[in-house]
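Worksheet: the structure to be examined is printed underneath.
In this view, the complex is presented without one of its protein chains, the others remaining in place.
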Amino acid sequence: MPAEPVKFAVPKMYQILDENGKCNEAEMPKLTNDELRKIYENLVYARMLDGRILNLQREGRCGTYASSLGQEATQVGSAFALGKDDWLFPYFREIGAHITRGLPMHLYLLYWMGDERGSKVPEGLNDFVISIPVGTQNLHATGVAMAMRLKGDKKAAMVYLGDGATSEGDFHEAMNFAGVFKAPVIFVCQNNQWAISLPLSKQTASKTLAQKAVAYGFDGYLVDGNDVFAVLKVAREAAERAKAGGGPTFIECVTYRMSDHTTADDAGRYRTPQEVENWKKRDPIERVRKYMEVKGLWDEVYEKSVVEKANKMIEDDVREAEATPPAEPDDMFDYLYDKIPKNLADQKAEVLAFLKRGA
Amino acid sequence: MPAEPVKFAVPKMYQILDENGKCNEAEMPKLTNDELRKIYENLVYARMLDGRILNLQREGRCGTYASSLGQEATQVGSAFALGKDDWLFPYFREIGAHITRGLPMHLYLLYWMGDERGSKVPEGLNDFVISIPVGTQNLHATGVAMAMRLKGDKKAAMVYLGDGATSEGDFHEAMNFAGVFKAPVIFVCQNNQWAISLPLSKQTASKTLAQKAVAYGFDGYLVDGNDVFAVLKVAREAAERAKAGGGPTFIECVTYRMSDHTTADDAGRYRTPQEVENWKKRDPIERVRKYMEVKGLWDEVYEKSVVEKANKMIEDDVREAEATPPAEPDDMFDYLYDKIPKNLADQKAEVLAFLKRGA
Amino acid sequence: MIMNMVQAINSALSQEMERDPSVVLLGEDIGKDGGVFRVTEGLYQKFGDQRVIDTPLAESGIVGTSIGMALYGMRPVGEIQFDGFVFPAIDQLINHAARIRNRTRGRFSVPLTLRVPFSGGIRALEHHSDSPETYFVHAPGLKVVVPSGPYEAKGLLISSIRDPDPVVFMEPKRIYRAIKEEVPEEEYTIPIGEAKIVQAGGDVTVITYGAMLKTVREAISTLNDKYSIELIDLRTLSPLDTDSIISSVQKTGRCVIVNEAAKTLGMAAEIIARINEKALLNLEAPVERVTGYDTIMPLPKTEHYYLPNPDRIRQGIEKVMGF
Partner (left out) sequence: MIMNMVQAINSALSQEMERDPSVVLLGEDIGKDGGVFRVTEGLYQKFGDQRVIDTPLAESGIVGTSIGMALYGMRPVGEIQFDGFVFPAIDQLINHAARIRNRTRGRFSVPLTLRVPFSGGIRALEHHSDSPETYFVHAPGLKVVVPSGPYEAKGLLISSIRDPDPVVFMEPKRIYRAIKEEVPEEEYTIPIGEAKIVQAGGDVTVITYGAMLKTVREAISTLNDKYSIELIDLRTLSPLDTDSIISSVQKTGRCVIVNEAAKTLGMAAEIIARINEKALLNLEAPVERVTGYDTIMPLPKTEHYYLPNPDRIRQGIEKVMGF
């Protein structure tokens, strides 16, 4: 027999709820009606808050912002699979995950408005902060998961990454450590087809991202990322497996970045409107609505209440973020170390004296 | 259908010449008798020179050294697949590859004796120099291959890496670039089972290294690295494919590091003598000898001539390396930049003045 | 022709690519998108995807494969998208690009240019406003070049691309579009390793580079009547033009150095050390450092507290003048 390369069959994408709201009930994750509604409301709140931030940015009330439009199901579905004791590591495009975890969203706003205090996550909430450097967060989550395992805690860490992030060395090292140490970590890859202007086909020659797990000896799943139930189902099983000592899971969620990369980007330069249009048909929220309608869980009255509630929360978020008094210059010195070293204290005194003189 | 992870079957190891010298002639790569003899002689020279360097090290005539004992077939077989115009990127354990390529081996000695001039590869020989930082060379080879492709040159680059190197971020980035740009690069992984004291099972959770190629969308091969013909066959096909525009190949050569990691290491601390004994039976040279004997290409007289020739070359190598006059302090300044900047010229003048004064 | 710095750099890249087929560009989003700062705008359309190469998202990969291309005789010009993302590439830069000529005793060399937009003041995201020049200047084997405006940018970039050794070309993003000036359409070079006396003077030497030159100009505009200020734009941080610095300080006896990077082991420290070595007796006052603090560049809302500004610079000048 001649030498043959390693053989591998491209996997099929897992789906429960299709684009028309048709559901494979046999596969539905266990959810109470209240939970179903909660998921729907999170999806709506995520999309609406996201849209509001884009507006704030346009009005100059917020800095550069990375929209989650179109990726809500991936974010809400995955985060919904976690318990309070589990840890979550975002990158920078997870509004739906933060909402689902219960982060006070005025903090999220504050961060994007350019204020470090937005990253002061409330005590008790095991959510790490946004990672702007692509890929690096995978190692932090893996480290937390390794520590969970060492301590014998039955918890899991979930980390988000983009399709582009799979190219970074840190992604690789994290996947490898996770596999070797059977760390209870779940890699949720938001494959939104683009990394700024780079389409997936130029990011990697591998047909799917899910198959990258083969390199690390653990399971990879290919999931419809616009199907909140499929994401939840696979993420929930991954979390259970992780907590039972089964090690890590990689989940590729196939979704689409409906907006520009950030407010500083113009996607019209590198992709066709047609492509965006096509993905509109696969909207992640629309299909949940249809599904709930059939189930008798959705009607116009309910929709109105959901939107009103979201609007109210958003107004509160914005108000609270904007009402935050400006940070003091002291802050840039006071939080660097546990105790401020003398050299830094001298610099701080210099700045304060300088500012006083100026005033 | 419930969600299923990406499926993958662990590949079987490719072999042509078994441990007893039994050969699957149907699979034999095309080789003239002269070529066969050349391969054998390279294997023997490699092993003998390697042993000689270990002796020199013990006598204090050479610095820390990384022995290739047991890995000669992987090295000679792969390098034999290249043409003169192809490029080779070693890491630091490729004595057989260097010999096969025709590197004047006194340079190799000079390098391990602690002299930069050992890395002054003769013009015309497209061999890059040893890479001590693990994994980094993969990107250099990929870059050369990308350039070959851009220029339309029908050449290939071959790069060596250890099993341990597959854990580094640079390995990942190189594999990914190679896949995306269809670079004519051949990754030859010397899986010698150990990375210093770390056994492969703790290096990665993946069952084979060959399967890591799945993550990058190109072919991976699992080959008996102690079978020089199997390695040559797969490497030759990879080189042909690369030159024909077929892109990269990853070849896992299953072999064994028979010696300590380096002369500074004591493998007895972390592995059993039994394991080493077992691998002795799979010696890569012994089986070629048996095969050639059957073919009527080997007898005691021939063996004696091979050993004598190797001994003679080795004596020349050692003599030439040791006869190299000591390097001047100037050298540490003169080769840093194309033209020495003023600041550095000043420092150089200082050193020379200082040394003169001392003398 | 009146150009801003983005246009000047674009013009340099375009002309060098025309002149020398071995010049290729590599980076994230530099192709169709024209780069996040639009510096490579139009080049993909003009030279195609074999010369303007959109890479996967991997900085070590960009530098490491550029090294390979350079070994094969090409002249790669890599782009790192923002300062904060150069760190994953530092191993390839310092342990490899910078050392290859020396360790092979000249057999191999790496004519690589790495463009790195850097420094703050544009209200950008975290890790988008850093000043990492110290990491490169300390590393033997690299050259480090920083233009302060469109004219300098074009001439220095052309020199960098033609340089036979690896050059880190740091682009002060704050002035990408903030300065417009006459830039020749044809190619020209500005020598690497030579500082520029922007303004001659006898009372005090002010040394800076990059975006800070503009800030310093602003600062001294109200002091030029009061003091005779000699203003030096370093242009190259490595190798540093010690002679220009020393002769100026020997003349003025007073010196203020402005850099945006953290104070400890920022460029100013090395300059002071060299002044100490060669012009100590000329000093009439301690050399003053007006720099970033030894803390993290803040997010947009408070970055103004961190950045050296005209007031702080003037205060520094007054301090040395009043010593």
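Structure notes:
Which chain is which? They are A, B and C, in the order written, and residues in each are numbered from 1.
The rule we apply is simple: a residue touches a chain if its C-beta (ideal position, glycine included) is under 8 Å from a C-beta of that chain, and two chains touch if they have at least 3 such contacts.
Quantities reported herein were computed from a predicted structural model and do not represent experimental measurements.
When the full complex is taken into account, the listed residue touching the unshown chain is C:L283, out of C:L283, C:L307 or C:M321. If you put the hidden chain back, the residue from A:P29, A:G114, A:G169 or A:P329 that touches it is A:G169.
Checked against the hidden chain, the listed residues A:A145, A:A215 or A:V351 yield one contact partner: A:A145. With the whole complex as reference, residues 87, 116-117, 119-121, 123, 128-129, 133, 136, 138-148, 150-151, 157, 169-170, 173-174, 176-177, 180-181, 331-332, 335-338, 341-344 of subunit A touch the missing chain. Listed here are the subunit B residues that touch the chain not shown: 63-64, 111, 113-116, 130, 132-135, 164-165, 167-170, 195-198, 202-204, 264-265, 269-270, 326-327, 329, 331-333, 336, 343-344, 347, 351, 354-355, 358. Taking the whole complex into account, subunit C touches the unshown chain at residues 60, 84, 87-88, 90-91, 94-95, 98-99, 102-103, 126-127, 134-135, 137-141, 238, 240, 261-262, 264-270, 272-273, 275-278, 280, 283, 285-287, 289, 293-296.
To be clear about the criterion, only the chains that are shown with their structure count from here on.
When chain centres are defined as mean Cα coordinates, B lies farthest from subunit C. In whole angstrom, the spacing between the mean C-alpha positions of subunit A and subunit B is 43.
Taking each chain's centre as the mean of its C-alpha atoms, subunit B lies 40 Å from subunit C. If each chain is reduced to the centroid of its CA atoms, subunit A and subunit C end up 36 Å from each other.
Among the residues of subunit C, those in touch with two or more other chains are 56, 58, 60-61, 88. The residues of subunit A that reach two or more other chains are 167-170, 202-204, listed in rising order.
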